[in-house]
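Right, I'll just put the structure down here and ask away after.
Now for chain A:
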Amino acid sequence: MPSTAFMADVILAPWLVIVPLVGALLAGLWPATARWWGLLTALATLVLALLLALQVHGQGPVVLALGGWSPPLGIALVADGLASLMVLMTAGVGLAISLYALGYLGGTARGRWFWMLWLWLWAAMNALYLSGDVFNLYVTLELVVLASVALVALAGGAAPLAAAMRYLLVSLLGSMAYLMGVVLLYGAYGTLDLQGLGAQVTLSAAPMMAAVLMTVGLLVKSALFPLHVWLPPAHGSAPAPVSAALSALVVKVSFYLILRLWLMVFPELTLPGLDLLMGGLAAAAVLWGGVMALRVSRLKQVVAYSTVAQVGYLFLLFPLLWAAPGGWQAVVFFAVAHGVAKAAVFLAAGTLQQAAGHDRLAELGAVMRGRLKTSFALGIAGASLVGLPLTGGFIAKWLLVQSALEAHLWGWAVVVLGGGLLAGAYVFRLLGPAFEPGPGDRGRPLPAIMEWVPLSLALLTIALGFAGTPALALLARTLVGGGG
Partner candidate 1 sequence: MSEAITFWLLTGFDVLLVLTLLGVAWRLLAGRDLFRSVVLFIAFGLLLSLAWVRLSAPDVALAEAAIGAGVTGALLLVALGRLRRLETRAFRRGKRGKKP
Partner candidate 2 sequence: MTRHRAAATLMPLMSLALAGLLVVAVLDLPPQSGLAEPVAGAMDRAGVDHPVTAVLLNFRAYDTFLELAVLLLAVLAVWSLGRRDPIPARPVQGPVLHGTLRHLIPVAVVTGGYLVWVGSSDSGGAFQGGAVLGAAGVMLMLSRPRELPMLPAPLQRLGLALGVCVFLAVGTAGLLAGHGFMGYPPDWAYPLILGIELVAALSIALTLVLLFLGGRHGH
């Protein structure tokens, strides 16, 4: 392809950090124009992310030594298949969230804070995905935490503030554990570079302790059962664009980091029982999140508990990582599919909530009948969460079951399929009120964009149903460590 040959010389990765950061700074300096900077940034970032994905797809992983100082002295940016896919997913969902926020928040005072913090969050996530240095990852992680905590607290009120506080403490505990792991790794090998560490790590006390600390610390942050308590109030009570950003994107950050570490730094380590323990927690999360989603009475709470359940799937990573060669790719595809679908569901829920003035599920029927586009978005994206066909969720579920069966891990396949059933139960519960008798009602007037964005994202989940092959091809261009 001539375009990839042309792209080969262009340095793209830093721009994916620079552009959103510049947007965030401008939005902070001129708060009154924040939303237009936000929109411009979102568009530019999406274009850059697409170009980066094409570049990586065309010529393989790109490793960039910053300031001309190559590791271990300097810091490297790593744009490989995994990183560029996450950046692309973030950009796609991010653009949708930005467009939606234009209608949802407009130019309100709260909206200005949203724009600024959201762009910071975006820049931080991109920086994290592209970083190739364990200490630099710590700094980006803290950026992500501060931005997302502030976003959670933006809703005000006792519950969101308490949720934000809990989230902050849990995250800091996680970051500290992670940092201790970094220190142990540096102490043992004298380098902070992911690739350099990957080439050296062997089975001994310090790296094992580091692996445990880093993994557990990041698990705490990613709200895996039973450490999920902060998530439903935080995601359920935030403004809709924030909920979408948190549930669709931020949850994936610590998952990504865990995956990155185990792919690049610790592939040579085997901690006996870790896969069973993690798989067990994952299964418990799937079960508990699903059951709670069936019991709570507010629309956004249902969606938030659905995130608890779906985070469980992400950590089926551990049983699959060592047993099945393509297992981690299945999980990453799941993460992407979930990101898009969950953003669509949260944004649709936000539209219904704004139209009805509340989000009590039992009383939403009229608005759901009145706002068909949004109900459809809810339905289609819900189908993706369940893993029904022609959606990204189906492909993800297929890949997960395939990896589990390939490795003869029947139990985990049953967990995936059973979790899909629970998801089916709560998604159809969400849709139920639309079918109650009675006339439709459009509720309060809302900007049209708040109906079109969720629908577009929902249609994107269908497009993802056909994106399995290119996504896997991109993921195949991921750097993995280890002597083997």
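Things worth noting here:
Definition applied: contacts are C-beta pairs under 8 Å (C-beta built on N, C-alpha and C of every residue); 3 or more make two chains touch, one makes a residue touch a chain; residues count from 1.
Candidate selection criterion: all candidates are chains of the complex that A comes from, given by their letters.
Bear in mind that the values here come from a model prediction, so they are computed numbers and not experimental data.
Within this complex, chain A touches only one of the listed candidates (1 or 2), namely 2. Considering their complex, residues 11, 14, 18, 21-22, 25, 28-29, 64-69, 72-75, 77, 113, 116-117, 120, 127, 133, 135-136, 139-140, 142-143, 146-147, 149-150, 153-154, 180, 184, 186-191, 204-206, 208-210 of chain A touch candidate 2.
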